[in-house]
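Have a look at the structure that comes next, please.
Heads up, one of the protein chains got dropped from this complex, but the rest are sitting where they should.
Every chain is named by a letter (A, B and C) in the order it is written, and numbering of its residues begins at 1.
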Amino acid sequence: MFEFFPPAFCFLSAALLLPFIPQGILRGLFSLTVPVLAGWSIWTATQGASAQTDFMGYTLTLMRVDGLSTFFGLAFSLAAFVCLIYAWHIRDTVQQVSTLLYAGSAVGAVFAGDLITLFVYWEGTAIASVFLIWARRTQGAYFTGLRYLVVQIGSGVILLAGIVLHVNTTGSIAFDSMTLESAASWTILLAFGIKAAFPFVHNWLEDSYPAATITGTVILSAFTTKLAIYALARGFAGTEELLLIGAAMAVVPSLYAVFENDLRRTLAYALNAQLGFMVVGIGIGTELAVNGAAAHAFASIFYKGLLFMGVGAVLYRTGTSKVTELGGLAKSMPWTMAFTLVGAASISALPLFSGFTTKSLILSAAGNAQMLWVWMALLFASACAVYHSGIKIIYFTFFGEDRGLTPKQAPFNMKLAMGITAVICIAVGVLPDQFYGLLPYDVGYHAYSVSHVVTQLQLVVFVVLAFLLLKNTPLFPAPRATVSLDTDWLYRKVIPYLLGHIARFVEHIWIRWKHDANLIVSNAINASYRTHGPQGPVARTWPTGSMVLWVAALLGITLLLTYI
Amino acid sequence: MTHQSPSQKGRSQSGSNRSLWITLGLAVLLGMSSFLYEPHGYFEVEHIKGFYALFGFVALCVLFIAAKVASPLLTRHEDYYAPKDTLSEEFPENQLGRENKDV
Amino acid sequence: MPLTHETAIALALIIPFAGMILIGLSDRNSIVRDIISVLTSLLLFSVTFWLLREVEAGAVPELILFDVMPGLSMAFKIEPLGMLFGVVASGLWIVTALYAIGYMRGNKEAHQTRFYMCFALAISASMGIAFASNMFTLFIFYEVLTLSTYPLVAHKQNADAKKGARTYLSILIGTSIGFQLLAIIWTWVATGTLDFVHGGILSGHLDDSFAPVLLALYAFGIGKAALMPFHRWLPAAMVAPTPVSALLHAVAVVKAGVFTMLKVGVYIFGIDYLSLTGASDWLMWLAAASILIASIVAMTKDNLKARLAYSTVSQLSYITLAMALASSLGVMGGAMHIPMHAMGKITLFMCAGAIYVATHKTNISQMRGLGRTMPFTYAAFLIGSLSIIGLPPFGGAWSKWYILLAAADTGQLIMIGVLMVSSLLNVAYLLPVVAQGFFLPNPDDLSEPAAKGSISTRIKEAPLLVVLPPCLTAIGCFLLFFYAQEIYNLLAPVAFGPETATAVLGGSPS
Partner (left out) sequence: MLEQLTHHLPALQTVIPLIAAPLCMLFGSRHIAWTITLIASLATFVISCVLLAQVIDGSVISYHLGGWEPPLGIEYRIDAFNAFVLLIVSGIGALIPFYAPASIKSEIPKSLHSYFYTAYLLCLTGLLGVTVTGDAFNVFVFLEVSSLSTYALVAMGAKKDPRALTSAFNYLVMGTIGATFFVLGLGLLYILTGTLNMVDLADKILLLEDNRTLNVAFAFILVGLGLKIAMFPMHLWLPNAYAYAPSAVTAFLAATATKVAIYTLLRFLFTVFSFDYPFEVQTLEWVVLPLAIMAMFAASIVAIFQTNLKRLLAYSSIAQVGYMLLGVTFLSKTGVTATIIHLFNHAVTKGGLFMAVGALVLRYGSPNIEDLRGAGRQMPWTMAAFVAGGLSLIGVPLTAGFISKWYLISAAFEANHWVPAILIVASSLLAVIYVWRVVEAAYLQEPANPTRQIKEAPPMMLISTWVLIGASFYFGIDASFTTHAASAGADMLLGSVDNSAHIILEPSHSLIPHVTPHGQE
């Protein structure tokens, strides 16, 4: 039935076994072997292999090994590996199990060859990941988790509805490239779009990632959105509508990332903007562009993960990740700073770092297609990224105003994880050709040209220059202890407010109605008691006279009928 | 808000001055270098000398202005969503490894 | 001794009945009584399981007892749908029998013998409903079920219990006599038969414009299906001890209701007739409204059992909706939802009972942090919830899949939307229970540092017999996802007609 064991099953079965392994080194090593095994099995899988099974009258393709899925599968396995190292110190079984389930679901979804399997894993990522938020065990995290879950499962049920419509119209459950011509594919696109944090359905990301545990945020940042990118690349490559969506995604969150106070939320906005790049790449849909989207997803997983790790380490030691409460940690946490710098350099697309070699694929694809405005938007977003992910994180955490914080260095496992991730970031930046070799398509692209290096350096340096010049002017958006209003304002303030009023109104009506109904019923009972009760006229039995009257009346009525 | 001694402030001030000069220097170098090679771009605009430099500088200015304009509209005090929000609460202490550097 | 079909059916009816008598006789010795109760359930299940194998092999076991009135006989004939219901009810009786022992002892309830007797009688009635070969027999056992569960609802005999039981009885008896009986007699007068025939008996005997009216009499008459506005009995019945809520008000009684609904749809009206006349259109809308409103009401309930009750109201309307879609796939989905929802909901109820036994807490707001002292209960609750929501890899996903397919098939896109919104509402009212249990601090126990202390000292679970059954059914939820194929094969003749079933089985069902 199976040509080989689906790597997702490695994760899932390990997650079931994990609680039975004693906490500590043994459990840590056990969980670390899982992504290694899975990655190895993906690496060695022959292209075109598949694992199919017949179930409920459908042929489910549990595994479809091709360039795109292999690439994402490897990325996810590798991400799981570094995340697990980063979370080595965690002793919370719930988080450990859900991490494995989450990574497993993501890997499974990537290899899903049919829509039903995809749906199964799609929901799996939603359910497994929410525990990483709830595991913070605070009231705020509880509510955030609920909101997150509703959105994620919402994406799942929309996907389900889309699949049902798709199956109904086409009779096929295969997960292949689709065109936006039927309600089914629009619905499926919406489902993917929610997970990919399209504009207006993006806010779950900024709401929930910063609310997770320290390690949870890192893990969350790796999988869900990248899975959506994979799904979009698989299903909707070359869909023009995605261009506009992607461009908007790249630009608008950048603005938020500027004035956001919480660093993890800042990173979440930045992540959202990076997703915009990938969506644009998918929207362009050429082999180069899809390669770019995939490559950028890979790079993004790691440099964003690295930034989240850095901020997480700071949070771990200081208890806060707010700009207004941080500053001057360069001395006390030098390694963390160094690794975070690598991440910042990567997202800023400095040459020799990962963003440089991946982002340019997408920009080049946009250029090839002569999409000037899209290209400009992406360039603008790149410039913004230099500030909000590169400068802002580093500056306000490690330099800036010294708040007198003297934390200890990050724990070794965190530093190790950051180190490995930093190496990956640099490796992608330094060895582009080897990296490109892993991509789904063979396009023969070369990232390093004088022109490219210089222009990119110009962009970065002038952004830095502008920052340094403007920093002490009134133009500079100085950090304040604020929360940003986003689309979640609608469902966290407006809708509850309206619902509260509606609920009060309905309750009022309901109580009134109930009261009235009770009154009517009790009046009816009382009235019938008065008439039919033991003392009522209907139940009166003693007066013989009235009975005679009835007899006479009845006779009279009967006789009257004679005349009809 | 922690109180800062004047010396600390002075140090950070001088530090940022130094980085400003370094960056300025780099910027000038890179700006000049645009005249040294022929860029192979996809669009007309890329052939403008120093386009990327200008773009980066302007982009950040635009971004800051936009942020300045938008932030009063789009930000509220961090307790705005309390208590159903994590921003307004402390990170649970038992999940932290809050340790200070050995003195 | 070779078992014949006739004796097997008779045994399925008699075993619980005999169990009831034996339980009554062993009033003095509670251990013997409890053992009898469990043995009876095992015995019954082995008989129904044997019958299931026979039905799967294509047999149609039949037993005609006697004629009550000329033309109306007390007769039984097992078709796959009834077989499914029978196996579900008798199978889950085993876990509930175990659970009931733990629960009733754990709570030191009074009148336990009466409790077990009525329980056995109710199961007997459920078997009668499952195997009935005509609407008349079904109706008789339907009423027996109502009456036999009344003492169970009123078990505590306090003012609340009496009030709840009164609501329970008055709605169930009221609707069944007020509407269902009328509908049955009308059918009888119109067609001269009440036998269940695939494809229905009404076609050609009833003026098409009357079909919606007759369907309304059936739909509202089957009060056990808890279609709004006749759903009030279900929350009211939650005053009963939890084993009752678990088996009867999550499995036997309510499933008897929706089972009857499906029977009426498939065997009295016939899916083709329904779809031809559009008789069930209004029912579809009502069921949809019922699904959503009940879910919203569930969100407002703080009492866990009340919340689960409204959830049941909502989930039952899935099945009604599936029938009202008047499509073969809907029948498949609706019928499949019977075991899927039963397994999930019984898990949830048993967990609620376990929490009650261990802590005597009934309100969700009091249950914060309990997940860490009762991890098994809460894990089971989580799995049950996921199955109810319809997430893979749990059974509930498949039934929802087929109902959705049916909605797509009949072009009812709004119904797809309703089911989607309902899933989200399920998330919103079920998962907070788990999340609060695991991830919010226990207000009673502020000093307890989270995630500290060795696990063995923190765990304060209910007695084993109370915790084990929900864990078993939770595993059942998981297994059902993979055994859905068997259920599908079993039900294919019901949904697609006896002739086409074999043809359809080969390929994709759409």
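In this text, contacts are C-beta pairs under 8 Å (C-beta built on N, C-alpha and C of every residue); 3 or more make two chains touch, one makes a residue touch a chain.
Being a predicted model, the structure only gives us computed values, none of them experimental.
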- What are the shown chains that the omitted chain is in contact with? A, C
- Item | Of C:Leu181, C:Val197, C:Ile293 or C:Ile475, the residue in touch with the unshown chain | C:Leu181
- Query: If the hidden chain were put back, which of C:Met20, C:Val47, C:Leu63 or C:Leu169 would touch it?
  - Reply: C:Leu169
- Contacts of chain A with the missing chain: which residues? 528-529, 532-534, 536, 538-544, 546-548, 550-551, 554-555, 557-559, 561-562, 564
- Item | Positions on chain C where the hidden chain makes contact | 66-70, 74, 139-140, 143-144, 147, 151, 154, 157, 162, 166, 169-170, 173-174, 177-179, 181-182, 185-186, 188-190
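Going forward, only the chains that are shown with their structure count from here on.
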- Message: Applying the contact rule given earlier, which two chains have the most C-beta pairs between them?
- Response: A-B
- Kindly work out which chain lies most centrally, taking the average of its C-alpha atoms as its position. A
- chain A-chain B separation of Cα centroids, rounded to whole Å: 26
- Message: Averaging over Cα atoms per chain, report the distance between chain A and chain C in Å.
- Response: 36
- Message: Taking the mean of the CA coordinates per chain, how far is chain B from chain C in Å?
- Response: 61
- Message: If a residue has to touch 2 or more other chains to count, which residues of chain B qualify?
- Response: 92
- Quick one: which residues in chain A touch 2 or more of the other chains? 136-137, 139, 141
- Item | For the chain B and chain A complex, residues of the former touching the latter | 2, 4, 8, 12, 15-16, 19-20, 23-24, 26-27, 30-31, 33-34, 37-43, 45-46, 50-57, 59-68, 70-71, 73-78, 80-93, 95-103
- chain A to chain B touching residues, read off their complex: 89, 136-141, 143-144, 210-211, 213-214, 254-256, 258-259, 261-262, 265, 315-320, 328, 332, 364, 366-368, 370, 372, 375, 379-380, 383-384, 386-387, 399-404, 406-409, 411, 449-451, 454-471, 475-477, 480-486, 492-493
- In the complex of these two chains, what residues of chain A are touching chain C? 55-58, 91-92, 94, 119-120, 123-124, 127, 134-137, 139, 141-142, 145-146, 149-150, 153-154, 156-158, 160-161, 164-165, 167-168, 171, 183
